[in-house]
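Omission of a single protein chain aside, the complex is shown with its protein chains in their original locations.
To keep things simple, chains are lettered A, B and C as they appear, and every chain counts its residues starting from 1.
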Amino acid sequence: MSKDNGKGSEKDIGSREQFEERVKRLGMSDDSLIGLYRTMSTVRHFEYMADKLYAAGKVHGTMHLSAGQEAVAAGISLAVKPDDYLINHHRGHGHFIAKGADINLMMAEFLGKDAGYNHGRGGSMHIADFQSNNLGANGIVGGGIPQAVGVGLALKMQKRKEICVCIFGDGAANEGVFHEAMNMVALWKLPVLYVCENNKYGMSMDVERASAKLPIAQRADAYGIPWACVDGNDVVEVYDAMKTAVEHIRSGNGPYFVEAITYRYFGHSKSDRNLYRPKEEIEDWKQNRDPIMHFTKHLLQSEIMDEGQAQEIDVQAEQIIVKAVEFAEAAPEPDVSTLMEYVYA
Amino acid sequence: MSKDNGKGSEKDIGSREQFEERVKRLGMSDDSLIGLYRTMSTVRHFEYMADKLYAAGKVHGTMHLSAGQEAVAAGISLAVKPDDYLINHHRGHGHFIAKGADINLMMAEFLGKDAGYNHGRGGSMHIADFQSNNLGANGIVGGGIPQAVGVGLALKMQKRKEICVCIFGDGAANEGVFHEAMNMVALWKLPVLYVCENNKYGMSMDVERASAKLPIAQRADAYGIPWACVDGNDVVEVYDAMKTAVEHIRSGNGPYFVEAITYRYFGHSKSDRNLYRPKEEIEDWKQNRDPIMHFTKHLLQSEIMDEGQAQEIDVQAEQIIVKAVEFAEAAPEPDVSTLMEYVYA
Amino acid sequence: MPEISYLEAIRQALWQEMKRDERVFLLGEDIGRYGGAFGLTHGMLDEFGEERVLETPISEATIVATAIGAALLGMRPVAELMFMDFVLLTLDQLANQAAKMHFMFGGRATVPMVVRMPGGSGSGAASQHSQSLESMLMHIPGLIVINPSTPYDAKGLMLSAIRNPNPVCFVEHKILYKTKGEVPEGDYTIPIGVAEIKRPGRDITVVANNIMVIKTLNVAEKLSKDGIEVEVIDPRTLLPLDTETILKSVARTGRLLVVHEACQTGGWAGEVIASVVGSPVFDYIDAPVRRLAGKDIPIPYNRVLEKAAVPQEADIEQEIRALVEGRI
Partner (left out) sequence: MPEISYLEAIRQALWQEMKRDERVFLLGEDIGRYGGAFGLTHGMLDEFGEERVLETPISEATIVATAIGAALLGMRPVAELMFMDFVLLTLDQLANQAAKMHFMFGGRATVPMVVRMPGGSGSGAASQHSQSLESMLMHIPGLIVINPSTPYDAKGLMLSAIRNPNPVCFVEHKILYKTKGEVPEGDYTIPIGVAEIKRPGRDITVVANNIMVIKTLNVAEKLSKDGIEVEVIDPRTLLPLDTETILKSVARTGRLLVVHEACQTGGWAGEVIASVVGSPVFDYIDAPVRRLAGKDIPIPYNRVLEKAAVPQEADIEQEIRALVEGRI
C-alpha cells in the first residue's frame, strides 16, 4: 500500500488485468462490487440533496458533507460485519449510510423532526442508531477517539467477536486524547480499528501545516500499532486495507490504524468560502480523482456493470433520497411539551 | 547513546581511559566535574533532610523526593546557561538546586514560610524563581509540557538565544498534552528541550504497564523530533546528551527530546509503602547504580578529586542544608492578614 | 452495627457491588497494588483481579472516555480520579459527552457510570490538589452529583450511584476518609436527590455539604446548650437538589444559612438561596439569607492560611449566632 504523503496527484486507473487480479485475490463478488457502487452513489446523492435543502433554507443548523470521500465509507462497510460497532465523527453521513442506516430517519433527524433517529435533538452532527451498534457522530473533534477504548474494552471483557471502528479526521489526530487512546488500545490489545479520514484539511488548515510529520498513520509506530496509508478514493484499495486490518483485529492481535487519503468537495460547513484552497485543486480532485468515476471506469472496463445498470442504480439512489426528503418534510416537529425529556434515563 | 529500553541492569563503571577520553572530548574541566559532584551531593543532602523534616512532623503537605535521580538534574544544569528557562515537575527539588536556586528560600517554602520563594503559598510542588527564569514546578502531571510550547514560542518571537528546558516523568508522557505539545514544538521548530526523567514508575505504575512501547523517547519520531535515551545515573552521559541537544536547539534546529533512565529511592510521596516494587530492586539500584557513588569512583580513579575533597564537599553541602533548615525554621509564618493577597496581579 | 470509616464504607460498597454485579469494574491510576492515593481500593486487586481493577496510564480524559464507551456497551464502570482537581482534565468527556448523550441521542443511549473524585482542603496539598469543584459539575444537566458526609450515606449512595443509569460524579472529601460511623454490613441504598435533616431545630436552617455537615453538627450541639436549636440539612445529592426539604425547613425556621468549603463566588450556596427566595417561602423569611463559604482564593499551602481559607467551626458558630440574634 502506498505511503502517499497526502498530496493529491493525477493517477490513471490502472489496467483491467491489475484490477481483476486484485478483486479476485480479495474474493470480491460482482454483487459486492456493485454494492459498493450503490453505496457510494447513495451517499453522493444524500450529500448533494443535503446541500440543496440547506440552500433552500430548510435546514436550521450546521452540517458537514462528505461528497468526494464516499470510497472510505463504502470500503469500510464491506470489510466489517453489520454488528460491529461504529464511532463516527461530525462528517459522518457517508459512514451511517454505508452501515445501513435508515435514510428516512437520517433525513428526518437532519431536518430536526421527531421521527428522526434522535427525535430531532441531535441533527446532522449527532446522528446515532443504537439498534445497529452505530454509536453516533460527535460534535467535538476527536471526542469519539478515546471512547473507542471503552467500547473495545467492553467487547474484550464480554468476550465478544465484534470490533469497534472509530472514524476521525486528519485534524482530530492532533487532539491530546488521540495519544492517550492509542497508548491504551495498544497496551490492552483492544479490538479497535482506527480510521483516519485524511481529506487534507481541517476546517481550513492544511494537514501539512497542522501535523509535524506525515503520513498521520506513522504515528501508530509510537505505540507499536500496525498501520497503513491508502488512497481513500480507490474503494478497492480501501477495502483491501480494511480487510487486512479487520482480520488482524478479529484474530485477537489488538488495534490497527488505517489512514485513507481523500478529499471533500463541499466547503467545511455552511460558513465556508473555500478561500484556503485553490479552485484548481478542487477541480483536479473532482475531474481526475473522483472515487465514483474512478470505480465506475473499472466496473465498466471489466464488464462487471454496464452503463444501464449504473444509471439504474443512480436513479434508485436518487429516488431513495427524494423519498426520504418527502418523509422528513411530512414528519412533525417534536412537540414543545417534550422539551424536558431525555435529560435523564 | 544507548537506546536502553528502560530496564535496570548491573554495570561496572568502565575503564579510567574511557572516562578520561570522554570528558576530554566533552571538554569538561576538573572544576566542572567537581561542580557536578557538588551539585549532586547538595541535592542528595536536601532530599534526605526533607525526609527527616517530614518524619519529624515539621512538614504540612506532600513532597516528592528525587534522591537517586541527582545525575539528571546535574547533567542538565551543566549543559544549559543560567538564563535558560526551566519548566519543572512535581519531583523538582534537584532541578531547582541544580539551576542555582537559593536553598534557604527553597527550604523556607518547603516549610510554608513567608520568606519562601512563594511566600508559603506553594510548597514543595510549586517552587518557582522567576528572577532566575525558573518557571516553577507543577502539581498537575504533564501540566508544564504544553506551557513549554508558549515559552519556546515567545523566545522565538522575541528573537532570543535562550532555550526552554521542560522536565517531566515517564508517567506524564501519557497525558494528552504531551502529544499536542510535541506536534506544535516540532511544527514551529521551537527552542525546547524536553527531558523525560524515566524513574521506571509513575506513582506505583510500572512504565512497562503504562507505555505501550519503549523507550518513551522513540515517541519523538512521530513528530520528526531528534531524540536520545541515556543512562540517567551516569552524569557524564547525561551531560553528553544534553550538550548535543542544547547545541542542536540553540543553532535554531528546533526541539530535542532526551529520556534519562533513572530511579527514585524514596517512596513516591508520603503515603507510599513501596508495595509495588521489590525491595531487592531498590537495593540493587542503591548498591550498584547509585549516580553519586558511580561518579565518585570515576573522579577518584582519575584523580580529579580525592577522598578528602569529596568529604569536604559533602560536609559543605550538609552545612548548607542545615543552615537552610535553621533559616526556614526561624522564619515567620505568613501573616493571616495577607490571606487574600496574590489572587490578582 | 459495625463502626467503619467513610473510606471503608465506600470500599465496602464497591466490593459488594462487584460481587453482586459482574458488569461493575474499577479503573483509574494506581488503584491496584498501591490501593489508590488514599488506599481506598486497597485489597481489591487481589480479590477481583486485573480485569476488574484496571490500572490506567496517567490519562484522565481517556479514563472517563473509557468509562463512557464501556457504559454504552452495558458495563458499569466506576472510574477514580485521584484528586477532584483533575476532573478539569476530563470535563469535555464528562460534560460535553457523557452528560449529553442520553439527550442528544433522543433517549436512545444510556451511560451508566460513576466517576469518584476526592476533593477538599486540609492536607497541605496546595492549590492544585485541594479544590471543591462540585458547584461547577452541578451546572451540567445530565450529570448526577453526589456528595456524602457520613460513612452511612457514602455506602448507600455509592450503591445507588452504580445502579443508576446516568453518569454520576461521586464527590468524596479526603479529610472525611478517616471519620467513622455505623454502617450496616448488608446491601442498602439511599435515594439520589433526597436530602436528609441531620439534626432538627426550630431557630435556623443550615444547609451544608460533606465536611461542613460535620462541622455544623458540632456547632449545633454546642449552641443547643445555649438554647439555640439549629436544623442541619445535608442535601447529600447536589444535582438533582432536594429543594423541597430545604423549603419546608426554612418555612418553619424563617432563617437560612448555607455553608460550603467551595469558593463562595459561583458556589452552590447561590443555587440553594435562589431557590428559596424565589419561592413563596420568601414571605416566611425573617433575616437576611446568608452563606458562609471558602474564600475566593486558591487553597494555600501553608497550614495556617489553609485553615483560614475555608469555614471553621468558630466561623459557623459566629454566623449562626449573629443571624439568630438578629445582628445581621
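Note that a contact is a pair of C-beta atoms (placed from the backbone, for glycine too) under 8 Å apart; a residue touches a chain by one contact, two chains touch by 3 or more.
Everything numeric in this text was worked out from a predicted model, so none of it was measured.
A.B. asks: Of the residues B:Q147, B:Q301 or B:Q316, I need the one that contacts the missing chain.
C.D. replies: B:Q147
A.B. asks: Which one, B:G61, B:G75, B:G92 or B:G122, makes contact with the chain that was left out?
C.D. replies: Of these options, the touching residue for the absent chain is B:G122.
A.B. asks: Which of these, C:L239, C:V259, C:V310 or C:V324, touches the one chain of the complex that we don't see?
C.D. replies: C:L239
A.B. asks: Which one touches the absent chain: C:G28, C:G267 or C:P311?
C.D. replies: C:G267
A.B. asks: Just one of A:G75, A:G94 or A:G120 touches the chain that is missing; which is it?
C.D. replies: A:G120
A.B. asks: Identify the residues of chain B touching the omitted chain, counting contacts across the whole complex.
C.D. replies: Residue positions of chain B that touch the missing chain: 85, 87, 116-122, 126, 128-130, 135-136, 138-140, 143, 146-155, 157-158, 164, 176-177, 180-181, 183-184, 187, 341-345.
A.B. asks: Against the chain that's been left off, what residues of chain A make contact? List them.
C.D. replies: For chain A, the residues touching the absent chain are 59-62, 112-113, 118, 120-123, 125-126, 138-143, 171-172, 174-176, 202-205, 209-211, 271-272, 275-276, 333-334, 336, 339-340, 343.
A.B. asks: Take the complete complex as the reference. Which residues in chain C touch the chain that isn't displayed?
C.D. replies: Touching the missing chain: residues 85-86, 88-89, 91-92, 95-96, 99-100, 103-104, 126-128, 133, 135-136, 138-142, 239, 241, 262-263, 265-274, 277-280, 282, 287-291, 296-298, 300.
We take it that only the chains that are shown with their structure count from here on.
A.B. asks: Among all chains, whose Cα centre is located farthest from the one for chain B?
C.D. replies: When every chain centre is compared against chain B, the largest gap points to A.
A.B. asks: Return the distance between the CA-based centres of chain A and chain C, expressed in whole Å.
C.D. replies: Using C-alpha averages as centres, the distance is 42 Å.
A.B. asks: Just how far, in Å, is the C-alpha centre of chain C from the one of chain B?
C.D. replies: Measuring from centre to centre gives 38 Å for this pair.
A.B. asks: On chain A, where are the residues touching two or more other chains?
C.D. replies: Residue numbers touching two or more other chains: 176-177, 180, 183-184, 187.
A.B. asks: Two-or-more-chain contact residues of chain C, please, as numbers and ranges.
C.D. replies: 57, 59, 61-62
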